[in-house]
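All protein chains but one are shown in place.
Moving on, here comes chain A:
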Amino acid sequence: MTEEEVAMEMEAVEAVYGEDCVILDSNPPHLHLHIKPRTAEISSQQFVEAVVRIQASSKYPDEPPRISLIESKGLDDQRQKHLIGIVQEKASQLSSSLMLVELCEEAAERLTIMNHPDGDCPLCLYPLFPEDGWSKEMPFMKLMSCFHCFHCECIIRWWNWLHTQKDTDSKSGDTLHMRRGTSTHEGNSGSGGQSLGNCPVCRKVFHASDIEHVLDLVGAQSSQKDSGLIQGEDEDPLLQSDSENVRRERFEAILKTQEEKGGLVQPKKNISVVPGMYLPPPAPVTASSNEEEAGHSREQGEEAPKEAESETNSSSSTNHRGRGRGRGRGQNVNRRKPNSQDPRKPTRQWVQRAREDDK
């Protein structure tokens, strides 16, 4: 291999990777490659990134370059080793031919495959990304506001549940499902309530746009599959609204770009997603605490029948609010006290009222 050939190879590397490639030395080649998953055009889809160093000796390419990891995000030790190991292996396989571009490609490909968070989905408790190659893989996403990750399917199911609950509730003039400090406040008028939610883990408020890309994914998948009834859930009819169609179109545009780039965002062909969940109207007795109603009672007490009022009064003399402390798994600490977001009402207490008094 001549020096010229190596120099040309370095030019090629520069041409391909542009700013992502920092050349420290051109002969023998020594470079830093900043790699991101190729599916991560949308920042919400990015869970990992890395800087890889490729350092060749004067015997390059007969002697393969040394590969090391300078920096990484979102990769645990095991995946770091795996990434470097694979690229090293590739280097030995290719020894004696010019290999820099291929090594860079290998690194980027591998990182793309590793573009997933660690740990379990907080909603179904199954791994976000099954490493055993046996369990069913499901798409996942992260909330941009807090970086908590969920299976797309799980968070959408929860999101739909919240809104179905809310719809049913407001129709029946009953409870509003979402809590104080959440969309019942900020988006209480009309469909505005659709726009905010709270992370199930930390209760941090997120905007619907945070999970929009997932709704897109779900929409695209249901358009690719004829059936929306999946997983044997008999209560899941297909969600087919206009807004779903719009989302789907937008998603397909993104999908096209991703395909051109060899991206992974493309939904798995064989995966099934539950796009919506039909929920029977709640039994008349399904009541959770009710901010709106509490508000009414605060204002006038009109809706509170006499007995309830007297209970209220008797209870208000006691400190009657149970608090869960030390929640398990180390998560969720401090996320209780939804009212703490409302400084105007710092001293509310729990009071209970008998159901049959309501109407």
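Throughout what follows, contacts are C-beta pairs under 8 Å (C-beta built on N, C-alpha and C of every residue); 3 or more make two chains touch, one makes a residue touch a chain; residues count from 1.
Definition applied: contacts and distances are computed from a predicted model.
**Student:** Between "Pyruvate dehydrogenase E1 component subunit alpha", "E2 ubiquitin-conjugating enzyme", "28S ribosomal protein S22, mitochondrial" or "Directed RNA polymerases IV and V subunit 3B", which matches the UniProt record of the unshown chain?
**Tutor:** The record names the chain that does not appear here as "E2 ubiquitin-conjugating enzyme".
**Student:** Out of A:Val51, A:Cys124, A:Met144 or A:Ala208, which touches the unshown chain?
**Tutor:** Going through A:Val51, A:Cys124, A:Met144 or A:Ala208 one by one, A:Cys124 is the residue touching the chain not shown.
**Student:** Which positions on chain A touch the chain that was left off?
**Tutor:** 122-126, 157-158, 161, 179-180, 198, 200-201, 203, 231-233, 235, 279, 283, 285-291, 293-294, 297-298, 301, 311-329, 331-332, 335-339, 345, 347-356, 358
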